[in-house]
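With one protein chain held back, the other chains of the complex are shown just where they sit.
Let's look at chain A:
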Amino acid sequence: MTSVVIFYIFAAVLLLASLATITAKNPVHAALYLMLSFFSGAMLWMLMKAEFLAVSLVLVYVGAVMVLFLFVVMMLDINFEELRKGFWKHVPLAVIVAAIMVVEMIMILTHKAADLPGAHMPEPAAGYNNARVLGNLIYTQYFLPFQLAAALLLVGMITAIALTLRKRKNTKYQNPAQQIAVKRDDRVRIVKMNAEARPAAGEAAADEQQPNA
């Protein structure tokens, strides 16, 4: 009974936070609400005894992705007010579409043909460890797709680097190895020059005599 009460509390928070995400005027507030909705979702998973998924959702989405997102929102100077100008104008249509979707979903979910297994979830055995079961499956039955998913991430990394890395032409940087390897000849150039011709004797004498005159 308590778990049902907790479920409804978290579900309500989740729905309200999601609604706030799309209606908030300030993008920073929207990102914070989105974090709240992710967190509530994680708590719902926890309620279903999927603690590993719950923890990874918090770590990955709330901890990393959303923080990055907040960072970007704060760094970029985008006028979000401009972007959502027509929002309230389109609300009536959006509400109708959403309502139709909800009705359709209820119709199909409650229809006999869907034959969904419903809420009778098997009770896990004592000592059941979510993370261990998941780990066992990933490294045995799902070994191949798991490794291929790693290759997929590598492709993503290569792509990101290939598409964004640019060597700037006009940056000035130091190369310590070159600085250390420098030789005297690279820096100092000794130029042979002919010595200046000495002034003629008569002129010099005349110069010396001038102050006296």
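The rule is short, and it goes like this: a contact is a pair of C-beta atoms (placed from the backbone, for glycine too) under 8 Å apart; a residue touches a chain by one contact, two chains touch by 3 or more; residues count from 1.
By definition in this document, contacts and distances are computed from a predicted model.
> Just by its UniProt name, which of "NADH-quinone oxidoreductase subunit N", "Cell division protein FtsI", "Beta sliding clamp" or "D-alanyl-lipoteichoic acid acyltransferase DltB, MBOAT superfamily" is the chain not shown in this complex?
Options "NADH-quinone oxidoreductase subunit N", "Cell division protein FtsI", "Beta sliding clamp" or "D-alanyl-lipoteichoic acid acyltransferase DltB, MBOAT superfamily" considered; the missing chain's recorded name is "NADH-quinone oxidoreductase subunit N".
> Specify the residue from the set A:75, A:144, A:181 or A:200 that touches the hidden chain.
In the full complex, the listed residue that touches the missing chain is A:144.
> By the contact definition given up top, give the residues of chain A that touch the hidden chain.
Answer for chain A: residues 113-116, 140-145, 147-149, 151-152, 154-156, 158-159, 161-163 touch the chain left out.
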